[in-house]
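Before I ask anything, here is the structure I am working with.
Note that this complex is displayed minus one protein chain, with the remaining chains in position.
For clarity, chains are labelled A and B in written order, and residue numbers in each chain start from 1.
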Amino acid sequence: MQKSRSSGRIRLMHRWLKTGGNLKRLPIAGICFLMPIVICGIFGFLFYPHPPTEMNLGHSLRPPAMLPGGEWSHFLGTDHMGRDLLSRLIEGARVSLIVSIVGVGLAGLLGVSLGMIAGYFGGSIDNIIMRIVDMMMSIPPILMAILLAASLGGGMTTITLSIMVIFWTAYARVIRGETLSIKQRDFVTLAVVTGCGRLRILMKHIFPNLVNTAVVLATLQLGRAIITEASITFLGLGLQPPASAWGLIISEGRMYLSTAWWIPTFAGLAIMMTVLGSNITGDWLRDVLDPKLKRI
Amino acid sequence: MKRYVIKRILLGLLTLIGVTIVVFVAVRLSGDAALLLAPPDATQAELDKLRVELGLDKPIPVQYIIFIKNLTKGDFGRSFRYNRPAMQLVLSRLPATLELAIFAFCVLVTLGMVFGVTSVMKPGSWLDRCGTVFALLGQAMPEFWIGIMAILIFSVGLHWFPTSGRGGLSHLVLPSMTLGWFSAASIMRLTRSAMLEVMGSEFVKMARLKGNPEWIVVWKHALRNALIPVVSMGGLQLGRLLGGAVIVETVFGWPGLGQLIIDAVYTRDYSVVQAGVIVTSIIFITLNLVVDLLYGGIDPRIRYE
Partner (left out) sequence: MAIHMNQECLLSVENLKTYFFTRSGVVKAVDGVTFSVHPGEALGIAGESGSGKSITCLSLVRLVPQPAGRIVGGKILFQGEDLLTKKEDEIRDLRGKTIAMILQDPLTSLNPVYTIGNQVGEAFRLNGDKKRETIRKKVINILNQVKIPSAERRLNDYPFQFSGGMRQRVLAATGIARKPKLLIADEPTTSLDVTIQDQFLRLLKELQQQTQMSLILVTHDLGIVAETCDRVAVMYAGKIVEIGSVERVYQAPAHPYTNALMKALPKLGRKNRRLYQIEGEPPNLHDLPSGCSFHPRCPTVMDICREEYPPEVPVSGGGAAACWLLVKGRS
């Protein structure tokens, strides 16, 4: 009789403890990249060197502290409106993380539910849901976001909605496959035979075994969501000025590429750091929790 | 085999219809479709006329039928900015985008696959390590930033390539590298993991037992099996490339469909957006169909189901 894998997180702990809490097993690089960004995101408002929206036109386009013409009070330099770049980047962390996490979370909710339903009930419900997934996946993601932005206008809600609409399909497909294979297992048959209602089977037996996969998928998606959000914002269709979003900082800074190269460079490095950290951590999480996702 | 092909084509058509539904719904989401599709300076009379044409006073299914009927006639609306039918405009810009996307796909995807296979054959070598770094970075950087940095370093800094515009090979290099890096990274990682899995199979062991040299074991026996998931992903990546072209064209001033769509969004020339999205989706669906057929060519088990 196969056992139901109910608590992936406890397994994770067990495995880590079994290796003697071996630090080598943890994704050090990933955490190193991600931690500062997360800290900025949550606590950033406590330690801005300057308020991110404070403009000081006399100090505009100053280079970073290490270069000639720079000042230590503006460690990474200033943008064209004299706003401190470092502060704006810290603020940007919060904004980007919120949009991406909420977006991916909503996508996960939608995708996991539909995937479970499609996998479990099969038949025409499965067909319909999968056709919808095919349809949604046939529109390239950026175009989908453009379509929505053109229709609903820019702003935080639209872009979060865009991310949800773009990312739910991946969940649906993967979770459906998982559900199909879990459905065959003995403990599910046993539940059916003892007369469990379908909802109960879904929630109590099938869902707990999907959690691992869903969590891993979410962490893998997070990086892509951040990039998607930044790209759409860069195009002017996401968060609007004067928000301190990384994508905006880069698009504003593009104008001054030859004179103030630090503006788009550091903003992009911030994005890269976040996504790299998220990807590395996500890969590690996948290797520990659900290795068969290697195919994604 | 025929059944498989027909089934795939039918699915493609179904998906296409689905896409039109999505576009249809998206436009209606804004509340007043006529307001969206008309030029900003339209008078009330013109707006009303448009409403009648679109059938906005009729129930939604009827509106959709009108929409589809227009599409099949090739009428995707009219660009008021350029004063031409939207479809014509879109088709005129298409070749530029295709040039970029196909070049990026061929060069970088091939690179990704080769990197992926060699990193499995020689694990731990400098090639493998380079490949891993290449893949990690490629998946962590947004295209628009890669593009800007590329311009900064290679155009402004080193003067190796022009900063923008379309032209000969030198104009193609930076934009296609920018566009393709992410896809190459994904393909490389997938090829690598698929190859690793296949290399552990019994039939690979058997191929060695027969006395085959290692390179035949890898390139004949292992690779074709590993290609199965890679080809699937290739199709997905093409879609990404078509979408990503929007950003790259904007950054590099490449006169393609992507830039057209973005400009249309800024100038509220929505019929062009509509047309652009649908055409891009048609291309994507067709490409996926081709990928599916390729799939059948590689894996005989699919053909015979």
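Keep in mind that, in the parts below, a residue touches a chain if its C-beta (ideal position, glycine included) is under 8 Å from a C-beta of that chain, and two chains touch if they have at least 3 such contacts.
Everything numeric here is computed off the predicted structure, so don't read it as measured data.
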### Query
Who does the absent chain touch among those shown?
B
### Task
Just name the one of B:K49, B:R84, B:R166 or B:R208 that touches the chain not displayed here.
B:R208
#### Entry: Chain not shown, touching residues in subunit B
201-203, 205-213, 221, 224-225, 298-301, 304
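To be clear about the criterion, only the chains that are shown with their structure count from here on.
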### Parts of subunit A lying in touch with subunit B, wherever the complex brings them together
131-132, 134-143, 146-152, 223, 227, 230-231, 234-237, 247, 250-251, 254, 257-258, 261, 264-265, 267-268, 271-272, 275-276, 279-280, 294-295
### Contacting residues of subunit B [partner subunit A, same complex]
11, 14-16, 18-19, 21-23, 26-27, 29-30, 36, 136-137, 139-145, 148-149, 151-152, 156, 190, 193-194, 197, 229, 236, 239-240, 242-244, 246-247, 250-251, 261-262, 265-266, 268, 270, 273, 276-277, 280-281, 284-285, 288
